[in-house]
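Only one protein chain is missing; all other protein chains are in place.
Chain lettering (A and B) follows the sequence in which the chains are written, and residue indices restart at 1 in each chain.
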Amino acid sequence: MSAAANPSVSIQDLTLSFGTVSVLQSLNLDIAEGEFIVLLGPSGCGKSTLLNCIAGLLDISDGRIFIKGKNVTWEEPKDRGIGMVFQSYALYPQMSVEKNLSFGLKVAGTPKEEIDKRIARAAEILQIEPLLQRKPAALSGGQRQRVAIGRALVRDVDVFLFDEPLSNLDAKLRSELRVEIKRLHQRLANTMIYVTHDQIEAMTLADRIAVMRGGVIQQLDAPQAIYNRPVNRFVAGFIGSPGMNFIDGRLEEVDGGWRFGTGDLIVPLSTYGFDKQPVAGPAVFGVRPEHIGLNSGSGWPFSAKAAVDVVEPMGSDTLVWLRLGAQSLSVRVPSERAPQTGSQVEIGFDPMRASLFGEDGSRL
Amino acid sequence: MASTMSSAAKRPSRLFRNLSAKIASVPMILTALVVFVGGTLWTVLYSFTNSRLLPRLKFVGLDQYERLWATPRWLVSIENLAIYGVLSLIFSLVIGFVLAALLDQKIRFEDTFRTIFLYPFALSFVVTGVVWQWLLNPDFGVQAVVRSLGWESFAFDPLYNSSIVIYGVLIAALWQGTGFVMCLMLAGLRGIDEDIWKAARVDGIPAWRTYLFIVLPMMRPVLITTLVIIAAGIVKVYDLVVAQTSGGPGIASEVPAKYVYDYMFFAQNLGQGFAASTMMLLSVAIIIVPWAYLEFGRRR
């Protein structure tokens, strides 16, 4: 992809296995200087494991890891030029905030004035000056996570590693700190590697997202590209909430034009941009709920009549579940335009914004 | 691999990785290998010799074992251990569970009751044995008190009656240990999901049935652990007998652990001691191996 000539972090053929269980398989990843990379995936996909390997907290089975051009494969975590923020904050409970921040520097034998200077700077950036003498137990979740970020900050490192840092916070705090992390990245311009299972965090924060599954990076791309052009069915289903509609059917060529069909449902694909030369056979058609129009007039390349099955109000939007022949389909509409349960509606969409996946699950 | 080496930092040698942890584990490794494995193998090996005052490597095959099983005192010891073992298992489990279930009824003074039931466990077997020796003393103890109340023919003198002396030991052991079993059971009961009780109550299942058919099966892990702990303790029973009866009257309350000690350190017949202790090891293995197998099998 867009690997810089001089990547900040470079992972080459990284393999990790515990006994016979292989967790990461020959994984390659180049991260540019100052880039914000999000590792996204369901639990157990290997994203945290990968982060721990980069940090040096796990010994890898094969491959190499470079940070700032230096091979750190066998280095101790402290010598890798990284700072790390953990999900559970991992603040030392018996030490005050100030001691928490200074512990690593003291271990490294940093002079006192330098320590004070760095703590003052981190405290200023994160606005935790009033908390410096408190113990972690006396802090709120959001304050704790700020201190944890501060602990990475004082190390004055090139690369920040975040291991699901916001997962322990409630929804409101999470969105506040999300903005703050973004602001921090804009101010410091450090390389940041951020692990999460929350796609909102991934979409909002990342320069590039690496969607992982089973220890393999499925897609590495900018957030919009991942959202609009998922490379396979897994990525398509994982990204987006509510999830993409999938319809199983067949891809056929009729009169020189391609179309997708199952039962009575026939979708012409004249506007769809194929990634590769299509072949007739089984396929999966995917369309996002927000890309389907409901009673929104004519002019869609595809339109049909459907019955309203269930209506789920979600506040600003409403999710409408429809029955279209034998298929179940969800459509996202503004709440004021939500139809009644049981009524008949007209739907339409443009296959240009849809995704087609072949039998092996990859994008067609 | 060769190309990987070139630009890399010094690869720490395998032996020196985690060196501090390895150094810190030296006592554990020594204990495990030298004392537990080494000591056990040594004893088993020397049980096939005719060592007497000092251990000597002069092998005599199974002679020591043949002699052991021909010694009346050993046979009495084994019989006592079997009676004591089976009964103390049953009684401590049943009493422990019933007490735990009673304490689990959200009663008042729970802490007080638990403190009372458990305090004997803090006392040593020697203290336990001495106290019960006094309580069961036929001239002054329970028997004398009941007789002085008018029941002249009352007879309860286990410590002076060779046919029931082991029950006297059992009473003392139960007094000392049931509180502990109760505590384990209580911990197990507290680990059961409250919703199970709510569901049983809504379904109208009587409490005793819930305990017997729902809760008890759910406590299987705790029960097995308790069972193993009690069983391992039973085989080791020694100080209690020494303090309470000294193995008497005659040899009526002898136990294997005492047999081993006496032959090793008094009778100067090491070979017999080794053979007897190997038999003890064997009996523990019979208890532990199936349990370990189950534990291990379940984890897989």
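Throughout what follows, a residue touches a chain if its C-beta (ideal position, glycine included) is under 8 Å from a C-beta of that chain, and two chains touch if they have at least 3 such contacts.
One rule holds in what follows: contacts and distances are computed from a predicted model.
The subunit not displayed here is recorded in UniProt as "Carbohydrate ABC transporter permease", chosen from "6-bladed beta-propeller", "Tricarboxylic transport membrane protein", "CcmD family protein" or "Carbohydrate ABC transporter permease". For the chain left out of this panel, the touching residue among B:Leu93, B:Leu118 or B:Ile214 is B:Leu118.
Considering B:Ala32, B:Ala155 or B:Leu294, the position touching the chain not shown turns out to be B:Ala32 (whole complex). What subunit B contributes to its contact with the hidden chain is residues 14, 17-18, 20-22, 24-25, 27-29, 31-40, 42-44, 46, 55, 99, 102-103, 105, 107, 111, 113-127, 130-135, 137, 140-142, 144-145, 148, 175, 179-180, 183-184, 187, 222, 225-226, 228-229, 232, 235-236, 238-239, 242-243, 246, 256-257, 260-261, 264-265, 270, 273-274, 276-278, 280-281, 284, 288, 292.
Panel shows subunit A; residues 52, 55-57, 76-78, 82-84, 86-94, 103-104, 107-108, 148, 151, 155, 163 of it touch the chain omitted from the view.
Going forward, only the chains that are shown with their structure count from here on.
Centroids built from CA atoms put subunit B at 55 Å from subunit A.
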